[in-house]
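The other protein chains are all here in position, but one chain of the complex has been omitted.
Read from first to last, the chains carry the letters A, B and C; within each, the first residue is number 1.
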Amino acid sequence: MKHYSALGLLRNALGRNRRWTPAWRSAGPKKSYDAVIVGGGGHGLATAYYLARDHGLRNVAVLEKGWIGGGNTGRNTCIVRSNYLWTEASLLYEKSLKLWEGLSRDLNFNVMFSQRGVYNLGHSLQDLRDIERRVNANRLNGIDAEVVGPAKIKKAIPCINTSPGARYPILGASLQRRGGVARHDAVAWGFARAADALGVDIIEQCEVTGIEVRAGRALGVATTRGAISSERIGVAVAGNAGVLAKMAGLRLPVESHPLQAFVSEPVRPVLNTVVMSGAVHGYISQSDKGELVVGAGIDAYNGYGQRGSFPVIEQAMQAVIELFPAFSRVRMLRLWGGIVDICPDACPIVSKTPVEGLYFNCGWGTGGFKATPGAGWVFAHTLACDRPHELNAPFSLERFSSGALIDEHGAAAVAH
Amino acid sequence: MSESAPPAGIAIRVRSARGFINLRLNPRNRQALEAAERVLGQQAPLSANTFTGGEHNLYWLGPDEWLIATGAQRASELARELAEALKDFHAAVNDVSGGNVELLVSGANASMVLAKGCPLDLHPRAFAPGQCAQTGLGRAAVLLAAVDPSTYAIVVRRSFARYLRRWLENADSAGVPFRAAGKRQQAGYRSSP
Amino acid sequence: MAAAQPNRLPRGGRIDRSRPLAFSFDGKALEGFAGDTLASALLAGGVSVLGRSFKLRRPRGIVGSGAEEPNAIMQIGEGATAQPNPPATQVPLHDGLTARSTRGWPGVRFDLGAVNGALGRMLGAGFYYKTFMWPRSWWKHYEHAIRKSAGFGRVPEGPDPDRYEHMNAHCDVLVAGGGPAGLMAALVAARSGARVILADEQNEFGGSLLASGARIDAAPASDWAAAAVVELRETQDCVLLPSSTVFGYHDHNFLTIAERCGPQGRGVRERLWRVRAKQVVLAQGSLERPLVFCNNDRPGVMLASAVSTYIQRYGVLPGRRAVVFTNNDSAYQAAINLAVAGAEVAAIVDSRAGGGGELAAGAQSLGIPVLKGHVVSDVAGRRRVAGARIARWEGRSWGTVKSTTRIDCDLVAVSGGWSPAVHLHSQAGGQLAWDPSKLCFLPAKARQANVSAGAGNGKWRLGECLADGLRAGVEALSEAGLKTAAVRAPDASADAEEKMIEPLWRVPAAKDADRCPMQFIDLQNDTTVADIRLAAREGYRNVEHVKRYTALGFGTDQGKLGNINGMAVLADTLGKPIADVGTTTFRPAYTPVSFGVCAGESTGPLYDPVRTSAIHEWHEAAGAPMETVGQWHRPWYFPQDGEDIQAAVARECLAVRNSLGVMDASTLGKIDARGPDALEFLERIYTHDVARMKVGRCAYGMMLGEDGMVMDDGVMARTAERGFYLTTTTGGAAAVLEWMEKWLQTEWPELEVYLTSLTDHYSTIAVAGPNSRKLLEKLGCDTPLDRERFAFMAMKPAVLAGMRVALFRVSFSGELAFEINIDSRHALDMWRTLMEAGKEFCITPYGTETMHVLRAEKGFIIAGQDTDGSVTPVDLGMKWLLSKEKDFLGKRSLERPDCLRDDRKQWVGLLAGDGRTVLPEGTQLVGDSGEAAPMCGHVTSSYFSACLGHPIALALVAGGRRRRGETIYAALPGRKPLPAQIVPPVFYDPKGKRQHV
Partner (left out) sequence: MLLIECPWCGPRAETEFSYGGEAGIFRPADPHALSDAEWADYLFYRSNPRGTHRELWNHAQGCRRWFGVERDTVSYRIKRTYCLSGASGGQPDGSAGGLEAGSGKRR
C-alpha cells in the first residue's frame, strides 16, 4: 500500500499521477482461508481489517458479490451518532463513534468524518419526555448530549421553521455535537485498502451461493468463483442476511425492506448540521459538495429491489418542506433505495449461530452505517475468540428467546 | 405566478340532516338479508363498489358491510327497526349518524378536482353514476359515490370533515389544468409561441 | 433602447420578433424574444462565458440546447421566488427575467478560484481521500474551506409563496416524448379511441422537428407536428402535457410527470401527474455525444445538434467561423445550417477516412472543405475558442499525434454520435444491449409494460422514426387489448444516405494521455480522461466505482453528456468491450424536479389533517392552548385571566377534587364488538376475565402484543349478552381496530364477531368531582344515579337533559365521575348545557394536563408515557389484571426468562427528597449519589400535585417494588443528584373511596 502523505501527493502529481497503485489488490480466491467474511460492505471490510490488525488473523478473504460498498454502505445518508436510548445500544454505538474519531488516521484514508452535530427534533410533549430521558441516559453513559429549545435551534439552523403555528411545531431537540456525517464510499474504500495492506484478500464479483454445513459445523462456502473452505465464516450482508441464513438452514428474526433516500442538486451552504425528525418523518443534511441529502421512511412491505414506492418520497418531501419551507424550490436530482434488514427491536444481531463457526452481523436496519467501525471491531472479536465481546453480548440471537430485547423503536424510529 | 387562480368552479355543500347506519351481516344468510331488506324497503347492493338508491341510499362498503344513508330523523328509528328484525341473526346495526358528514361536490370539473387527491380512476367509464368506493381523498379516508356525471357524494368521518372541506376548497381554488367542456375534454390553454 | 443581439439572425426561427423581452444576466441588461430560452437569448446577446466548472473553476459556455446542458447552471430570480440551478437551456425567457451565474468569485469572467485550475493535477480523482489528514485536528478547518465552495445556486430566502398540486391520472397509453416518434404513437392511439397522455418536457411538441428543415408529407416537418397536435387536442380522452417531464418510471407502470405550469398555470406553479398507465411508449429521442480532445471544455465548443437548434429554432448564430468535428454524418447538417445562415465553415473535420455520405456531398457543394481522416486534437483560447488544432487520425486513440495545424475559429461544433435516451426504459428495469455498429446502448428487453420508439430506439432517420412510432403505438394498443385504427406513417422527405459512424472515444494529443492538456468527459464535475485512468490504476475499476471516485455522471445533468464517453474510455483503459463495462444505474429524476411539486398541496395547513372533536370550537373560543395527540388537537388547559400553565392546572385540579370539572374525552377510540363469539374473541384479546362481566358492567381492559408488552388499554363495557363497547387510547384507536380485525379475519375467521368503529359517532364528556352526580341529577336523568342503583363501573343508556346518552360510571380521576357518551351532533349542546347548569358548582373545564395530574395522583398509567414497548403488566404492578384461567395474546411471552426476572424495571411512585422539586419527566435514576452510578430507572410522569401540596412522580425502577421506602437519586443535569424516595404509585385516596361515593 502506498502511504498517503502531503509530500507523496505532490510527488505523484509531478509524476502525472502515474505511480499510484491499486488501493486494494484484485485478489483471486484461494482454496481456503482462516476466516471468510461474506459481504464487502463497510461492516464486512471493517471486520476483516480488525481481524487482521487486532487478532493477527491475516489469511482472510472478503467475498463481495458485486463491487465493494455497493450495498447499503454506498447508499445511505451517512448519519453518525451514538445517542441511543438503552445503555447496551449506546455503548456499542459510542465505541463506534470513538473509532470514527480516529478513523482517517488509522486507515490513512480520509473518510471525511464531519462532526457537525445531530439534532433530533421533538414535536409533542411525549417527544420532549423521550428526548429528556435519552439525553440524560446518554450523559450518564459518558456520551455527549444536550437538550436544546426552539430558540437555540433557530439560531443554529436559521432556515428551519420553528413557528409555533406549524402543524407539528418544533418544541425542542436533542443535540449530539460529536455526531455528524462521513463520506460513505470512502469508508468502504479506506477499510478495503487498509485490510488489503495487512494481507486480506478482497474478492469482488464473487457471490456466495451456498454454505457448507456438516454436523452442525460450517466448513466453507460455495461461490460463483468456486468453493472456498473455511471453518470461520462471518456473514455481514445486511439486507441479504435472510438469504445467507437460508443457505445454512437457518431463519432469522429479520425482514428486508426497501429504504429510500434522495439528493437535491448542489446548492450553496445552508445547512450546517444534521436534522432528524421522527414525527415529521424525514432527516436531512447537506453534503460537502452542496447537495441536500434526505432520507425517507421504509416501505412497509418486504423487498429486495433497491427501490421503493414514490408516495414514501412524497411524504419525505412534505416533511422537509414542513421543516424548511424555503427548500420547496430546491430540486431533487436523484433518488434511490437500499435493502435494510429490520429486527423486531430495531437493534442489531452480532452473534454466534446454532451452526458452529458461522457468525452473523445483521439487523442494523436503517441505522448501521454509524456502527461500521464498531460493528467490525466487535464482530472481529466474536469471530476470533468464538465468543462475543461484552459490547455485543447483549445483541445475540438468544435475546429473542429469552425476551431480553433492547427496544430502540422510540429512540430509533428514525434510526439513522 | 402570483395571480390568483380562477377556481375550478365546483360547488361544495354539506348535505344536511343526514343520518347514517352501519350494517353488518353475511349476505349468504338469505334470511337475514331479506329481513334487513324488508325493513329497508329496498335491496342491498351485492356488487362491490355500487350503491342503490330509493328511500335510502345503500352503499356497499365490503362483502358484509353497508352504509345506509337516510334522513336524520329517520335514522335512529330505522336502526332500531333493523336491529329488531335482525336480532336472531349474526348482524350488527350501528347508528353512526354522529360520526359522518356527507358532502356533495358538483360541477363540470368535479372529477378533475377530486383526481388531485384521489387515486381512483374517475373516468366516467370506470366510475359511473351508481358506483361508489371507499378510498383516500387527500389525507382522509372517504366513501366516494358518483351520483350523476358531475356530482359526487363524499361521506367522511366527522373529525376529518374540517380538513376535507379545506382540502376541497384549496383544490377548487387552484383551478383545473383544462376545462371539461362538452365533448372536448380540454382546450389547449397554452398558446404556442 | 433595445439591447443589441449581435448573434441574432435577421430571419428564421420559431421566435416571435414582435415580442421583445428584456432580461438581465449578472446585472447586465439584455434582450431576447418570446420563444427564446435563456440560453438562446444569451447566445444571441453574445455572452459566451456562463459559468465556472465545479472543481477547477475553468470558464465554461453553453454546450447543448436541452436537458444535457452541464455548464450553464443559473440562478433565476430573487428573494423567495428565486430558482437555483436550472440550466439556461431549459429556462423559457420571460420579460424581466433576472439570471445570475452560479460559480465564480468575484464573477464568472474573473474568478479567484481559478487557481484550482493551476493545481489541477493535484486535484485529480480521489484527491480528498488522500489528504487533509495532517495534523489531525485541522480537518475541521479544511472541511470548513471545502464546504464554503460547495454548490451552485442559492436556496431562496423565504418560504415558497407558490403553490403546487398533485393530479392522479389513468390512461391506456402514456407517450413520453413528443417528437416524430411520440406524435405518431399518440396519433394512432388517439385515433383508436384509447385514453392517451402525451407529455414532452419542452414547451412545444415536435421534438427535433422544431429545429429541422425536413419535410413530412411534402410540408415542413414542423407543420406536420403542429397539425398532429391540433388533431390530438381535438380528440376526446387525449391529454396533452407540454412543459412536462416524465421524470420517474416506477413499479407497476406508475409514472410521475412534473408539469411546469408557468404564468398560464392559473396560480399553480408546478403540477405532479401521478399516472397509472396500461402501456407506455417511450419516445425520448436521443442525446448527442461530444468528442473528447484537449481543452474540449472551452466556451465555443458546442454540440453540432445544438448549433443547428440555435440556428433553426431560435434564429441565433452561435459563431462566425466554425470548425465542425465529427465521426458520423449528422454533424454535416450543422455545417450546412451554419453555412446557409451565413457563417463561415472553415472545415468539417471527419475522423472517418471515407468521410460522410449524401450530406457530405451537400456540404461540399456549399464550398465547405472536408478533412477526412482528421481530428481536432486541441483548441486554443481560454474564454472563447480561438482556433482548432487539426491532426491526422491514425485510428489509435491512445497514441500521440505527430504534427498539428491550426485553423482559426470561434466555434467548434462536435458530434461523437448519438445515444438513445434510454433513461425511462432503464428506470423501469429494462435491459440494454450495446450495438457495435451504431455505437450506442439500445433498449432491449423491457421489464414493465413499455415499448421504445424512434431515436430512443436507435432509429436515426426521420422516416424510420415515424414508422417506428407507429409500430410502437400499435404494439402498445394491442398489449392493452384495444383495437387499432388503420393509420399509415407519413412520408418523410427522402432521408439522406448515411455512412456508418466509426469509433472515436478519445482523440490522441501531442503528449500522452496523462500529460496532455485536460480532456474532459464530465464537464460539470471536471472529470477528465486522466481521472478515469487514474481511478482504474488505483483499482477503482467497476464502472460504479469509477463514477463514485471521479464523480462521473454525478452532476445535475446526471451524465447525459459524458457518461457513454466515460464508459468507453474506461473500457479502453481496461481493455474490455464497452458492453462488459456497462452503464451506471439509471434513477429518477430524468431531470431535476422541485421538492415542492413532489410534495404537492399537502404542506402548510394541509400537511396533515388536524382532527378535532365536536366540542372543539368551544375550546378554541375559551382560549385553550392545544396539545397534539396523534392527529388530534386536544385542549391542554383552560387559562383564565393571564394564568400560566401551572396556575391553570392547579386551579383545574382543585376544582375537580373539591367540586366539579368537565373534560372533553371524545378522542378516545371506540369500537362496537358484537356477535355470538364476541365474548370468546375478547377473552383472547384482553388479559382479564371478560366472562365475569355482567351486562351493564364496565371493566378496565388491557391488550398486550404477542411479545407480552403493553400495547393499549381502556375501559370496556358489556352492553349486551353478545355485545361490547370498547374504548382505546386516542393515539391507538386506528391501529387497535386494524389489529383486532387482523386476528379476527386471518387467525380466527370461525369467530362470528363484527367490529364497528364508533370513535367519531360518540363524543365523550367526562364529568368529575364530588358534585358530578348533583349536576346530572339537576339536568334531569331518566335513570337513578345514586350509588346503589348506578354503582361504580356500571354503564347505562339514559336520557340526560332530554338527550339520549350512554352513561358510564367510570373515573380516571379517582373522583366520583360519569362519562357521558353522546351522538356527536349533540355534543356541543350537551357541553353547553353542562356548563350552564354547573355554574352553581363552579364547574371547571379541564384539559389534558390536569387529566394527567389527576390520574397520576391515583397511580393510573398512560400507555405510551408510562410504558414504552418494553413494559409488561407485571412491571406495572397489574398482575391482578392477568387471567389465570385462560390464554390471551401475549401471555406466553410473560413466561420467558427475561420477563420473570425480579430486577426488571417496575413502576413505582417517587417523592423528591426536598419535597419541592418537580423531577423533570425523563430524569434518569441512579442507585447512589456517585457521579457515574449505573442507571436503574427513569421518571415517566411527574407533576406538582396542588391537592397534595407537593410534587409527585411515577417511575420505572429496577426491582422497584421490593425497594419501597428506599432512597434513590435523580441524576439532574448540572446538579448534585437529588435523593428521592420510592413509594407506592398511588398518592391520593389509596383505598379508592372517593370514586365509590
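One rule holds for everything that comes next: a contact is a pair of C-beta atoms (placed from the backbone, for glycine too) under 8 Å apart; a residue touches a chain by one contact, two chains touch by 3 or more.
Everything quoted here is computed from the prediction, not taken from an experiment.
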| item | value |
| --- | --- |
| Displayed chains contacting the withheld chain | A, B, C |
| Contact with the hidden chain (one of C:19, C:892 or C:964) | C:892 |
| Touch criterion as defined above, residue of A:23, A:78, A:238 or A:254 at the omitted chain | A:254 |
| Sole contact to the chain not displayed, among B:6, B:53, B:71 or B:136 | B:136 |
| Residue numbers in subunit B that touch the chain omitted from display | 26-28, 46-50, 61-65, 119-120, 133-136, 141 |
| Absent-chain interface as seen on subunit C, which is shown | 250-254, 274, 276, 429, 447, 706-707, 738, 741-742, 745-750, 887, 891-893, 895-897 |
| Residues from subunit A at the interface with the omitted partner, ascending | 240, 242-243, 246, 251-256, 300-305, 309-311, 344, 400-403 |
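One rule holds for everything that comes next: only the chains that are shown with their structure count from here on.
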| item | value |
| --- | --- |
| Averaged-CA centre spacing for the pair subunit C and subunit A, given as whole angstrom | 22 |
| Averaged-CA centre spacing for the pair subunit C and subunit B, given as whole angstrom | 31 |
| Euclidean distance of C-alpha centroids - subunit A vs subunit B, Å | 47 |
| Overlap residues in subunit C, where contacts from two or more other chains coincide | 81, 162, 166, 274, 602, 605, 608, 610 |
| For subunit A, residues that touch 2 or more chains besides their own | none |
| Subunit C - residues contacting subunit B, complex | 14-16, 34-35, 81, 161-163, 165-170, 195, 203-204, 226, 233-234, 236-240, 242-243, 259, 261-269, 271, 274, 276, 601-602, 605-606, 608-614, 632, 672, 674-676, 752, 754, 756-763, 804, 822-827 |
| Contacting residues of subunit A [partner subunit C, same complex] | 4-6, 8-10, 13-14, 16-18, 20-26, 66-67, 69-70, 74, 87, 102, 104-105, 108-115, 123-126, 128-137, 139-140, 142, 159, 161, 167-168, 183, 185-186, 189-190, 204, 264-270, 286-290, 305, 307, 309-310, 313-314, 317-318, 320-322, 325-336, 344, 399, 401-405, 407, 409-410 |
| In the complex, subunit C residues that touch subunit A | 54, 80-85, 121-122, 124, 127-134, 136, 139-140, 143, 146-148, 150-160, 162, 164, 166, 248, 250-251, 254, 256, 274, 514-515, 530, 534, 537-542, 544-545, 548-549, 556, 558, 585, 587-589, 592-596, 598-600, 602-605, 607-608, 610, 627-629, 707-708, 864-865, 868-870, 893, 896-899, 920-924, 926, 932-935, 938, 940, 971, 973 |
